[in-house]
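Sharing a structure, written as structure tokens. Questions coming.
Only a single protein chain was left out; the remaining protein chains are all shown in position.
Each chain carries a letter (A, B, C, D and E) given by its place in the written order, and its residues are counted from 1.
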Amino acid sequence: MELVLAIGIGIMTGSGVWLLLRPRTYQVIIGLSLLSYAVNLFIFAVGGVKSNAAPVLGEGVDISTLTDPVPHALVLTAIVIGFATTALFLVVLLAARGLTGTDHVDGREQPK
Amino acid sequence: MSQTILAVSLTFAQVCLAIAMALAALRMSRGPRAQDRVLALDTLYVNSMLLLMVFGIRTGKDIYFEASLVIGMLGFVATVALAKFLMRGEVIE
Amino acid sequence: MLPYPLLSASLVIMWLALNGFTLGHLILGCIVAVFASWGMASLRPAKPRLKKWYLLPKLVGIVLYDIVRSNIAVASIILGGHRRKFKSGFITVPLDVESPMALAVLAVVVTSTPGTAWLEYNSLNRTVLIHVLDLVDEAEWQTLIKGRYEALLMEIFE
Amino acid sequence: MSGWQQNLIIAPILIPLLAGALLLFFDERQRVVKAMISVVSCLALVAIAVSLFRFASYGPERFEGVYLLGNWPAPFGIVLVVDRLSALMLVLASILAVPTLVYALARWHAAGAHFHSLFQFLLMGLNGAFLTGDLFNLFVFFEVMLAASYGLLMHGSGPMRVKAGLHYIAVNLAAALCFLIGVSAIYGSAGTLNMADLAVRIGEIEGDRRMLLEAGAAILGIVFLIKAGMWPLNFWLPAAYSAATAPVAGIFAIMSKVGIYVILRLSLLVFGQGESAGLGLNVLLYGGMATVAFGTIGVLASQALGRLASYSVLVSSGTLLAVLGLNNGMVTAGALFYMVSSTLTIAAFFLLIELVERGQDAGASVLAVTMEAYGDADEEEQEVEVGVTMPATIAVLGVCFAACGILLSGLPPLSGFLAKFAMMTGMIGSGVASDAPIPASVWWIVALLILSGLAALISMTRAGIRTFWASMEGTVPRVLVMEMAPVLLLIAMTLALTVQAGPAMRYMEETVNGLQHPATYIDAVINARRVGVEEPGGPEGGGGI
Amino acid sequence: MDHAVDLPVWAAILVSFFLVVGSGLTLIGTIGFSRLPSFYERIHAPTLGTSWGTGGIVMASMIFFTVLATRPVIHEILIGIFVTVTTPVTLMLLARAALHRDRAEGNPDVLAEVSPDEPKSGPALGE
């Protein structure tokens, strides 16, 4: 489990970073989305991963077998904030595109 | 006995669905046209939903049900938006 | 108070299916259903007139049966691969139903059935373009849709 | 301390939040009401920050500065902590807010939607970042602050701002991702998010977990260095700060200090001792020096006043980073003094720039402002009241400009000089005769401080001559009293700081003293008492902060 | 699988049957989706999954949890309903969009008798 998840996080990070360094705003926003998946999974993973041990209390549930709920709460916050910032970045890149006429991240076609 | 039967059938189901998802993902990246990709995404959504339901049976817990329900109920919204974008070039007019 | 009683009832059932049946949830479900159907009312949809609603189960039965049949048919086409030649194609079916609700149900039926896909409805000449995976005889499909589904739908809705 | 004083601790977060929320119920056209709410909130913030400042200066014996949110005990729930440092930052933030807000009321608040809400939320984010004692909560308040700053940066729109905003947001989103990675790595290896608890636990963590913790902390450090504007992670800053409208840039003056604040807080509380301390300090030291150098170059290379001011922000940040890298109590006290002084100065300068530049091309710029603000056909508004010519406008602007120049370059006798002097004296170790050799890094910092001051002097003279003598021929900028007064107020505060340097420095010394003895802080947080819960094992009335 | 110990064998067989049917149909559908040559043919394939594919697994789940909890657990039926109702929306919109694009590009495979989509001028659409 850990290995698979770690490789997955690594690949998502790699793809995200690659896109983050591209010149088109759309690439950057896709990259940021991929990166936030990777980071959310990373936060999620630091609590240790367990299958079928959701932190929901019920009759006769042994607390010690449940996963750490804290990273889950942190990821939830991170998802929300990630959504918000993606929306904002999108609108800003649209505004920049409207004002500069290009979708290059530097607002001009040929840097330098 | 019932454990064994279930174990076999659950594994079969999961493998089938995983292969199905893989095929959908392949179509998603191959296209060739945008409509193929969108349809592939929709298929991937449905397959994931089924996989999660099978996972629910496997674990015997129904707290994973809502995730499937969300896909079943809301998953089409994204696809609708994509389809509308293809047809009209604009999602909301 | 209850603009869409059938809808409200369905919502209550949905609520109970989701939460399990308790008196508390029944009450809560009713409240939620009322709110939700008010929301629906604000959308001002064309109000469906269910003339013969009791025919609905018949429709459902027919459709379920057809779906099973076509599931098998399509599965065999796919699995048969190149051994079994099939020819797909477009057909145009003139329709008589006008109610959007009935059209919607028809569309759901056609599309849910593997092997047929609802492509395009033309409101001017009231025809629908359907793509059929295994198109042997165009007329056969037209009668199937018009006779088997549309007739029943017209009975139910108008 | 009684309950209401305790609840005062959370007021700097709640007041702007409620004000910001309340503002949403008013239409953009009800500008007076909006302005009133905003001003009242800011004034209340000043009052509360000053009271907290006074309480905090009573010392830990008399003021329990820990607030347990939700009444949950310390390592589990989120805590807010008021100590001298956070109280100082709160006062600085609120004191900066009032003049910038008043300045904005003259015209800029009308240049776009929801200025006041965003402004209040920015204050909320700042205050939360200063108060919180929890790492993830710090992330949340960072995001609050940043999100508001995105909005404020692009307030007024226009290609410059939007382009700068795009870069600013992209950089900060990348930084936010690093923040999350760092915090969660720390949680994964230490099992806590509470700073005080982390400080306790860090001593016990060994082996691989410690390395992972350090890696997490280092990634986290990158975030604060980005925020503080350390070279080479700071290229976004000049563009963003110089593109922002004057009042926004004014309040932004404290934003780069948030990074510094966190570095100061965490480095002394959590990473004060231990093997990894040295590495971090060296990064601060050399990174800070590189930043000063880069800032100095930028100051010289800047033609536009806005960029000059932005690079001054970098110089200020770099100075603080380098000086903190020395990890010397007296020097840090001087650095705190410098931080206050330079923040006030830069804010005043940003506000002033707009007024001065208005004079250079009076008609055109006013037109540009109104065009920008009301260009939209569907939001036709009344013509903005253009300032009447105040008597002696030029003289007052000139005096303010000169004061800013003197403050920025660290020329005597204003607080800029005193701050630099205090840091340099602390570094060179004057005041006590000693034959101990002065390390080379100190010489470098002293040289950089002097050179940066010189660069500011050269650049400010150049700019001053150009704006006041060479191009302002005959045209007197139309400036409102409402715009001039904030600048004067900020400069007056630096004057007060100059005159009251002794007492101010004493406060800074006590602050640093408190930071260097984190045990008090840790005790206060860990043993903070819950309301209505008897804990027989717990120490009764353990030390507060 | 510990929870499945209490499950009677008949229920296990029933559940397994539906599971195998459901997942098998879904897989076949997706195979078709990846093998059929044109888009209009491919569009039929996934309906296997959304009709009896989903139906099978919903049935399996309902039987399984009902037997396990010894009370009717029927909320899975909602999934079945929603999938049945919403999938046509997707397919219709998508198919019509494809039709438009093919006509706009003058694709000969497409029935063009009703043709609101022929381009008056301008380049072909991207992709």
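Convention: a residue touches a chain if its C-beta (ideal position, glycine included) is under 8 Å from a C-beta of that chain, and two chains touch if they have at least 3 such contacts.
Just so it is clear, contacts and distances are computed from a predicted model.
K.L.:
Have a look at "Monovalent cation/H+ antiporter subunit A", "Cytochrome c oxidase subunit 1", "Heme exporter protein B" or "Amino acid ABC transporter ATP-binding protein" and point out the UniProt protein name belonging to the hidden chain.
P.N.:
For the chain missing from the view, the UniProt record says "Monovalent cation/H+ antiporter subunit A".
K.L.:
Could you tell me which displayed chains border the chain that was left out of the figure?
P.N.:
Listed by label, the shown chains it touches are A, B, C, D, E.
K.L.:
Can you say which of D:L411, D:V479 or D:I526 touches the chain missing from this structure?
P.N.:
Within the whole complex, the residue contacting the unshown chain is D:L411.
K.L.:
Of D:W108, D:F136 or D:F252, which one is in contact with the hidden chain?
P.N.:
With D:W108, D:F136 or D:F252 as choices, the missing chain is touched by D:F136.
K.L.:
For the chain that's not shown, point to the residue among D:A35, D:A422 or D:A524 touching it.
P.N.:
D:A422
K.L.:
List the residues of subunit C that touch the chain left out of this view.
P.N.:
4, 7, 11, 14-15, 18-19, 22-24, 27-28, 32-33, 35-37, 39-40, 42-46, 100-101, 103-104, 107-108, 118, 120-124
K.L.:
Which parts of subunit B face the unshown chain closely enough to count as touching?
P.N.:
Those residues of subunit B that touch the unshown chain are 14-15, 18, 21-22, 25, 28-29, 31, 34, 37-38, 40-41, 44-45, 48, 51-52, 55, 63-64, 66-67, 69-71, 73-75, 77-78, 80-82, 84-93.
The rule is short, and it goes like this: only the chains that are shown with their structure count from here on.
K.L.:
Once the contact rule is applied, which chains count as partners of both subunit B and subunit D?
P.N.:
A
K.L.:
To reach subunit E from subunit C by way of touching chains, what is the minimum number of steps?
P.N.:
1
K.L.:
Which chain pair shares more contacting C-beta pairs: A-D, or B-E?
P.N.:
B-E
K.L.:
Relative to the centroid of every protein C-alpha atom displayed, which chain's own C-alpha centroid is closest?
P.N.:
Located nearest the centre of all protein C-alpha atoms is chain A.
K.L.:
Give, as an integer number of Å, the spacing between the C-alpha centres of subunit E and subunit B.
P.N.:
9
K.L.:
At what distance in angstrom does the C-alpha mean of subunit B lie from that of subunit A?
P.N.:
21
K.L.:
Any chance you could list the residues of subunit E touching two or more other chains?
P.N.:
29, 31, 43, 50, 75, 78, 87, 91, 95-96
K.L.:
Hey, what residues on subunit A touch two or more of the other chains?
P.N.:
Expected reply: no residues.
K.L.:
So how do the chains connect up here, line, ring, star, complete, or something else (other)?
P.N.:
line
K.L.:
Applying that definition of touch, give me each pair of chains that meets it.
P.N.:
Final set of chain pairs in contact is A-B, A-D, B-E, C-E.
K.L.:
If you look only at subunit B, which of its residues touch subunit E in the complex?
P.N.:
Contact set of subunit B toward subunit E: 1-3, 5-10, 12-14, 16-17, 19-21, 23-24, 26-27, 31, 33-36, 38-40, 42-43, 46-47, 49-50, 53-54, 56-60, 62, 65, 68-69, 72-73, 75-76, 79-80, 82-84, 86-87.
K.L.:
Inside the complex, what are the residues of subunit E that reach subunit B?
P.N.:
For subunit E paired with subunit B, touching residues are 1-5, 7-9, 11-13, 15-17, 19-20, 22-24, 26-27, 29-31, 33-34, 39, 42-43, 46, 49-50, 53-54, 57-58, 60-61, 64-65, 68, 73, 75-76, 78-79, 82-83, 86-87, 89-91, 93-98, 100-101, 127.
K.L.:
Along subunit B, where are the residues that touch subunit A in the complex?
P.N.:
For this pair, the touching residues of subunit B are 59, 61, 63.
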